[in-house]
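Provided herewith is a single structure, encoded as structure tokens, for subsequent inquiry.
One protein chain is absent from this view; the other protein chains keep their places.
So, chain A:
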């Protein structure tokens, strides 16, 4: 049964993966450094939003706090990859074994995923008993808490100062691979019995509980997996610009990732990925227009700041006409009848 579900739905991650590969190839073809960095940024957002989707999409509980896991991951990159000498001056309070550690960036990403998952397990064990708005507020409190600790623990996180010296990775492939891992992991979780149980609990909590689903446990599993994906993303984010500060991983990132998920459609993995790709592309196009584009002899440029306003307006319009997001509950798949109803979801077909 599960194999056939896998076969029936695997087209979704494959199509999404191909889309990501297409973006990577586009960067390769264009060959400009800032464009390359833009695509890296998009891949990072894909990782974050897919991480969010694993929990929010399947459980129906809006989490404002997942950026905290990205923060945990980002600082793992700082703790494990900066040269020991630099670490000594910026973060003198680190234990000796961590002080001497210098591992490659991919290992720091793996470690970051594990570290974030550990904390997701600890926080989740408490928070997952809550439902609805109470759970959302509690996740927000978690974000504020992590941010406060990281902004004030001077000897270990250098407080609000930027931590520099993280090796910068400007190649696009590690980010592509990480985004693909996130997409496939999210898909695999979605079709697993835990994912199915959690979605059942989302749609009919009473019936699900009566059928023997331990709802807090089902939520906890999703929370840990999504925490791990966010942690990995946080570490890679640190490697993409070479510095971390606690406020990088605070409200700004939390709200942009959440709005990408909402606009794309929280109900499906495709919504998460397409939300990022569409909004990021839109942001990028608006930025180019802000910077000015020469058409013939005249330069056409939007006034600075229009990008943020236009983005807000477009998001409102999308949600006006498609309240469930661009994808609603549907996933990308090849046009083949039954296959479009992937992941056992019963979204309206339009």
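Throughout what follows, a contact is a pair of C-beta atoms (placed from the backbone, for glycine too) under 8 Å apart; a residue touches a chain by one contact, two chains touch by 3 or more; residues count from 1.
As a working rule, contacts and distances are computed from a predicted model.
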Q | Per UniProt, the name of the complex member that is left out, chosen from "Electron transfer flavoprotein subunit alpha/FixB family protein", "OppB protein", "3-isopropylmalate dehydratase large subunit" or "ABC transporter substrate-binding protein" | A | "ABC transporter substrate-binding protein"
**Q.** Contact with the hidden chain (one of A:33, A:83 or A:193)
**A.** A:33
Q | Residue, one of A:11, A:161 or A:259, that touches the chain absent here | A | A:161
Q.
Need a quick check: the contact residues on chain A for the chain that isn't drawn.
A. 19, 22-23, 26, 29-30, 32-38, 41, 89, 160-162, 164, 168, 170, 237, 240-243, 245, 248, 252, 277-278, 281, 284-285, 287-288, 290-291, 293-294, 304-305
